[in-house]
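Here's a slice of the assembly, chains where they normally sit.
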Amino acid sequence: MTDFLRAGGRAADAMRAVSITRGYTKHAEGSVLVAFGDTKVLCTASVEERVPPHKRGSGEGWLTAEYGMLPRATHTRGDREAARGKQSGRTQEIQRLIGRSLRCVFDLAKLGERTISLDCDVLQADGGTRTAAITGAFVAAHDAVSWLKERGLVADSPIRDFVAAVSVGIVEGTPLLDLEYTEDAACDTDMNVVMTGRGGFVEVQGTAEGASFSRAEMDALLGLAGKGIGELVAAQKAALGLAA
Amino acid sequence: MTDFLRAGGRAADAMRAVSITRGYTKHAEGSVLVAFGDTKVLCTASVEERVPPHKRGSGEGWLTAEYGMLPRATHTRGDREAARGKQSGRTQEIQRLIGRSLRCVFDLAKLGERTISLDCDVLQADGGTRTAAITGAFVAAHDAVSWLKERGLVADSPIRDFVAAVSVGIVEGTPLLDLEYTEDAACDTDMNVVMTGRGGFVEVQGTAEGASFSRAEMDALLGLAGKGIGELVAAQKAALGLAA
């Protein structure tokens, strides 16, 4: 069987060009434009001195995320969720995933009773918006923590590890890293993997789009994901000016 | 390290008592009460001679699912979603998962341009409601297909394989099969696995609740899940009066 040929001659195990731009807008405590190829997501981190009801009086903080897609981020214009009056199930699923992923690497007690709200808004979509969002949101949250430390609001950093995410999938029998839109639309199996900088799994969400997938296929996909996450964490560190 | 002791002396790799009762209510084309221990879900399959817009004129059918929890299915009373005016993100995530899982084993062309709607309503909750729902919904859908075949509405069965689901997780370091509520609340890692009767993966959704999880832990959990799914498919076959 011949391998699937990717656009631009990209190798099956290659990420698209990744860029992480800090300080993209000026008001937020953290503001990052993250690009995985043509997928571009603006991630802002906002510090608010209050916590949701279930954390009040606990001494612990909270991280939460919201996700949105500009109506014409996509090939054809989608409905504006604010005009339709509700967020789709897909939107809610993604923002819950982003929030859980970020909380997994935060020590909420060290954050103190405050909330970091992560807003991930897709300016341009070409596959992998949720994985780009998690990857960028971590950097925005990191900047928000630096802002808190500079003002003496937190002593010890609440960040326990890096976290990044990537999609992998099987297209025409070939396991691929970091699917772009046309690959995503054509894939048999699609998996989003969220991992920490030290290589622990935070989330694994694999879905058979057509036929079911085998254990061997899952192993191949997890291997690709690990490679991609390593590169993404390196890109996060470079963007933050930290040693690799 | 000592292993976690389960309620009632259940072994770490043991399912709770599973029961699948067909014909639980009389109007639906398929109506199944599925119990995983104290978790009880009523799954009905309704045949409707129409398809959603994206399938019109395609010659193909559709399966879709809705999920609900009676307000006092749980330890403390929850809001009624109909009264609150919207379904939670959790509800939407679950009903999307049930729909995808069922569609994965259906040949939509053989179903013809009609819809099977699966309603999964939790009468009593004790952990694992979504996995019980998938397992029961398959049997309800199977009965709906039999109903269609008896009336000559479909010639060839559109069902390509069985599908069932189970939760697995790590509690105090011990990998466990089929988590009940108290275990689910205490677990470090929680994974829902949907597999076909032939052992293919349909969905794998693993989430680190606290610390991240390792590849070895994932392997242990996938092994337990495979065992549980085998038993669930056997129970489905028994309920349907089919050879194991």
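As written, the chains take the letters A and B, and residue 1 is the first residue of each chain.
Please note the rule applied: a residue touches a chain if its C-beta (ideal position, glycine included) is under 8 Å from a C-beta of that chain, and two chains touch if they have at least 3 such contacts.
This is a predicted model, so every value here is computed, not measured.
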If 2 of the identical subunits are displayed, how many subunits does the entire complex have according to this structure file? 6
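The definition used in the following text is that only the chains that are shown with their structure count from here on.
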Complex contact set, residues of chain B against chain A: 86, 89-90, 92-93, 95-96, 100, 104, 161, 191, 195-196, 198, 200-208, 210-215, 218, 222
